[in-house]
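For this depiction, one protein chain was excluded, whereas all remaining protein chains were kept in their positions.
The letters A, B and C name the chains in turn, as written, and every chain counts its residues from 1.
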Amino acid sequence: MAKHHITVTVNGEAHSREVDSRLLLVHLIRDELALTGTHIGCDTTHCGACTVLVDGVPTKSCTVLAVQADGADIGTVEGLAGADGMSALQEGFMQEHGLQCGFCTPGMLMTGTALLAANANPSEAEIREAISGNLCRCTGYVNIVKAVEYAAAKMAGADADAPAAEEAN
Amino acid sequence: MSDAKPRTSAKICGMGHSMKRKEDPRFLQGKGNYIDDITLPGMLWLDIVRSPIAYGKIVNIDASKALEIDGVLAVLTGKDLEAYNLHWMPTLMSDTQMVLPTDTVMYQSQEVAGVIATSRYAAADGVAAVEVEYEPMKPVIDPFQALEDDAPVLRTDKEGQEDNRIWHWEAGDKEATDKIFAEADVVVREKMHVPRIHVASIETCGCVADFNPVEGHLTVYMTTQAPHAIRTVLALVAGHVGLSEEKIRVVSPDIGGGFGGKVPVYPGYVVAIAASVVLGKPVKWIEDRMENLQADSFARDYHMDAEVAADASGKIRALRIKTLADHGYSDAQAAPSKFPAGLFSICTGSYNMENAYAEVDAVYTNKPPGGVAYRCSFRVTEAVHCLERVVDTLAHKVGKDPATLREENFIPKEAFPYHSPLGWEYDSGDYQAAMDKAKEMIGYDDLRREQAEKRARGELMGIGVCSFTEVLGAGPSKDFDILGIKMFDSAEVRVHPTGKAIARFGTKSQGQGHETTYAQIIAEELGLPAAHVQVEEGDTDTAPYGLGTYASRSTPTAGAAGAMAARKIRDKAAKIAAHLLEVSEEDLEWEPGTFSVKGAPDKSVSIQDCAFAAYTNLPEGMEPGMEATNYYDPPNLTFPFGTYICVVDIDRGTGEVSVRRFVAVDDCGNIINPMIVQGQIHGGLTQGLGPALFEEIPYDEDGNNLAGSFMDYLVPTAVETPAWETGHTVTPSPHHPLGAKGVGESATVGAPPAIANAVVDALAHLGVTHMEIPIRPDRVWEILAAKGVAK
Amino acid sequence: MIPPQFDYHAPGSLEEALALLGELDDAKVMSGGQSLLPMLKLRLASPANIVDISRIPGLDSITETASFLRIGALVTETALEESEVVAERYPILLDTARVIADPLVRNRATICGNVAHGDPANDHPATMMALRAQMVATGPDGERVIGVDDFFHGLFMTALEPGEILTEIRIPTPGSAGGGAGGNGLRSAGEQSGGAYIKLERKVGDYAVAGAAVQLTLDDSGKVARAGVGLTNLGMAPIRATVAEEVLTGARLVARGGFRGAIDKMRDAITRAPDADEIINAAAQAAADATDPVADRRGSVEYKRNMARVLTARATARALTRAHTPAGG
Partner (left out) sequence: MRIEEKFTVAASADTVWAFLTDPERVAAALPGAEIAEQIDETTYSGGMSVKVGPLAAAYTGTVAFELDEEAKSAVVHAKGQGKAGMGNADMRMTSRVVALGPGETQVTVEADLSVTGILAQLGRGMMQHVSRKMFKEFTEVLGKELS
């Protein structure tokens, strides 16, 4: 079976590889490029643990062939953090307890990053809709929604000391 | 009953602080280390051939075409393992389970052969190329049919097994209970099925088995919630081929969700280990989602027939439950050995009653073996669902508001410690307080008024109440063991000369945040900043022996062990402080982090000073160093509780149920980290919503698993999940060193009956008393149509 | 889950793609791959060759001409969702795109792929039926236009020949002779149209339990001039509920105001004309009668038939509201 020579830019770094037609993008990222922050959770395009940005568009990388990504600019969770540690969204997840086991988190972060790029001030309903292709089994989503809101507020330059998750007592 | 202010400063960050999690930065930056992230030099891949049929004979396995594929190195079958007597293995419940079959398959997707190859892709091609010829037999799928006289005996491998019964279990005084039923004013009864479900953690199971043929040493990296117990089980299973326990190291890396599904030993792990031993190379096995849903341990699958006897006013007098438990082809539960029906006898719940009797019969069917707990302390979910549903039926029957009926039957707070009719000693409780808070938060009376108005207009709205009592923290060694190993747990704390510490535990976090909460426990007891306490778990070579994390046992057992170990260190530090301050120990006062002289607060030393002195300036005769270990054998279980109230609206056209509001008031005793506790409740509620409305693993009559992927196993998304509202009350556990009770699973237990009760409540005026879960729109619509109210 | 081996081809032009389809054995066209790749991973399909058309320029536009809204082969669901002309003038398309799979899948999934897959559980086919869309198939001999009624042949079967690619979907513009809900009647002044798609799903990402697409064009007297009703996942192929369309056609479903409304009312009373709800219910029942569902985990045959009825009624009501709201509403 034919091999294809492809070049992809991942988190700003160009990589060239000879790949089989059937190699899935997620396996290129994880197994060939050793970027294991992108996860695999379902195989049937439901869970979104494998979400990466392909030319800025959040995409389930288990349902894209590596060869389809030839020439693309790919963003993974490893590329989110800036020089000062964490992006506003990563910080939001930490401040609002938006993660527990951490397995769905990279996918959530990539979807959330794309959402905030397109919509600087999403409503709760918009956030819930945007992350509806990313399954989380630990958090019940409440704090993921808050994490995105935190990042939106911070990026808007609003008071970054958004209140942390406190119970409604 | 109000929250105490944290005893420690924000810098120390002991109990009661919402400390941000120490594990988060690595997860947020893609630097977690999950099982599939582990790659070893020369590593091979295992993929598994599985049975497409539910029951039948294996006529032939032809691996020749698979072996022709470039990269495929070997195909392991049951016959290969039989040569080493490794084709069967014991389950945690002293039943047996096949690793790979030699002649018969017992359920769809059962492991049939292992293909070992140099890559993921070649292994998968190999699996597709192995040709297995089967002679199908008619499977036994319905557990009631399995008990009929003409049902074929499934476990012909077990000597003396003449039918499909596994065991019978009972608790309580049958005669006395029957007598109450015979004379009671009111008896209500509901039959219900809590169906087979799956934990479906987003990370599936897997391992990397690495056998070093030179040293005869085996390291297994695996997705396990109980690494130490697994090491012992491996030694028991494979000791006869030279794998003794000192040569086995089990490492549990970061775990992408466990929820009970990562407690058992699955055949895939054993095949990977066998392959690594045979080939002398590391072998990786990673399940895909379909394998995970179709072959790993299921949860629940209890068919219950519940009755409550009461007086005319609705005062509960007795409870009687008869249950059939479908275990699949092997009893491969992960439960304490002496508790075949887990802690089902918690089924009298929050209510004071004269007597109770519960019995469970377990049967074999042609389904995957199990079951595990799915975020539940061993069958508590089934017990609570059963009771909370039938109590609602009673309220309906006697014409009382379901909240009122519950309040009138609560065990009063003065009655604790309370001895339940089925033998538990509840440690503490104040059920009315949780109920009051939940009603206030949701605006209960207003909702009832709204419901009456809507009902008059023909709209269907329901309010569901559930007041559950959990039983956690297995458990005291006199009753609780797994394969004979007592269910203690452990902590080892070392304070370094500079006042920083490492603490290791016998448990294993799968998202619960142990690296943070355990550090807070040490901080609380020692006054060291939690930021300076490094927590480690999961490596059997370094961590002290423990039974692992499941059934909400980490805080009740290992958390207590951490506190006790820290107290030992503090005791030693006190002696050092006295030495440094040149006073007697009795003259010292302890404030978290500081010993000072009574009456002279400026004369003080810090815990860090004491740590440094433990290595540099010891009192004469004192053993150097500053470390302690504790194996904590809890004196009793803990009994968290709560009241949940749920509001649903039903679409009369489609039967769709939408959860409009859900208030959860939990009492888990003293709280270590409020942020994490709330997160646990959010997650638990969502894993209660799933089984209540969406999740189920059904089988057709041919034994096909009909929810074998996320196409049909319906895990709720952010859109279906409501914005949970949480609150809490605090009733400390009197016997736990920190007054804590554990919380990880309360919400999974309490949410399904609250939701089911809300749906039934919406339809109660039509004479509906019960709805089976999952409450699918089509099920609701069938009722609406039958009652003539479908639009 | 690993796909079986195949050869991948990424032609740079339509001509090249058509040539490849002519040369290669057992070739399958892929655009977004969101239906095909999962089938490959499950090893339910194993074509020897995949021809990925996603690099062909010029197939990714949504344009509105006087007669048609033209949707190119590579237009994604997300692009449809973000299109202003769709939001303003074809809300039924927006309804449909928004309930397909999940937002991430929609970033890659294409409308033409959704239609060409021939899956009766897919959502666009019903909407295309309601809209009387035309499918443009391009093959070695050039383009041919296939009416939606002739396009779906059964489970995963369409009118597309092996060497053909669905290059464009043409939807008659609301103002054109097609009138949104098709028919060949000439448009009269003052016409208004609106449509809606409603899907019942168990959760986000699920195939429809049932779905109903309704497109209505009202004449200047408020009567239904043309109606289109399509149904999802209620038979072996997408269903056009023609009897339901006939029931709706000619009916006045919304009362006019003022003096003319009063006259209408008197006339209706004298002739005992059925009121709007009765007509909608009759149409919805006719839609249910047109279905041929199978029982599965989504519900019984009876449930699904009833959902066809309920959803058709709701979609009709929403379509009417939109027809009465300027700019599609």
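Please note the rule applied: a contact is a pair of C-beta atoms (placed from the backbone, for glycine too) under 8 Å apart; a residue touches a chain by one contact, two chains touch by 3 or more.
All of these numbers come straight from a predicted model, not from anything done at the bench.
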Requested in this report: Could you list, sorted by label, every displayed chain in contact with the chain left out?
Outcome: B, C
Report summary line: Touching the hidden chain, out of B:Leu28, B:Leu76, B:Ile116 or B:Val132, is B:Val132
Query raised in the report: Touching the left-out chain: which of B:Lys22, B:Arg50 or B:Arg231?
Result: B:Arg50
**Report entry** Contact with the hidden chain (one of B:Asp95, B:Glu307 or B:Asp712)
**Finding:** B:Asp712
Query raised in the report: So that we can see where the missing chain sits, which residues of subunit B does it touch?
Result: 49-50, 52-54, 108, 127-130, 132-134, 136, 700-708, 711-712
Query raised in the report: In the whole complex, what residues of subunit C lie against the chain that is missing from view?
Result: 28, 36, 39, 42-47, 117-118, 121, 154-157, 207, 236, 293-298
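Definition applied: only the chains that are shown with their structure count from here on.
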Report task. Please work out the Cα centroid separation of subunit B and subunit C, and write it as a whole number of Å. Result -> 45
**Report entry** Mean-CA-position distance for subunit C and subunit A (Å)
**Finding:** 32
**Report entry** Distance between chain centroids, defined by C-alpha means - subunit A, subunit B (Å)
**Finding:** 29
Report summary line: Where subunit C touches two or more other chains at once, the residues are 1-2, 4-5, 102, 204-205
Query raised in the report: Which residues does subunit A have that touch at least 2 chains other than itself?
Result: 20, 22, 43-44, 46, 129, 132-134
Query - subunit C residues within the subunit B interface of the complex - result: 1-2, 4-5, 43, 102, 200, 202-207, 209, 297-300, 302-303, 306-307, 310-311, 314
Query raised in the report: What part of subunit A is in contact with subunit B in the complex they form?
Result: 20, 22-23, 27, 30-31, 34-44, 46-47, 49, 76-78, 80-81, 85-86, 90, 93-95, 97, 99-106, 109, 124, 127-129, 131-145, 164-169
**Report entry** Of all residues in subunit B, those that touch subunit A in their complex
**Finding:** 3, 18, 20-21, 23-32, 34, 36-37, 39, 120-121, 199-204, 254-259, 288-290, 441, 510-513, 674-676, 678-680, 682-687, 709-711, 715, 717-719, 721, 723-728
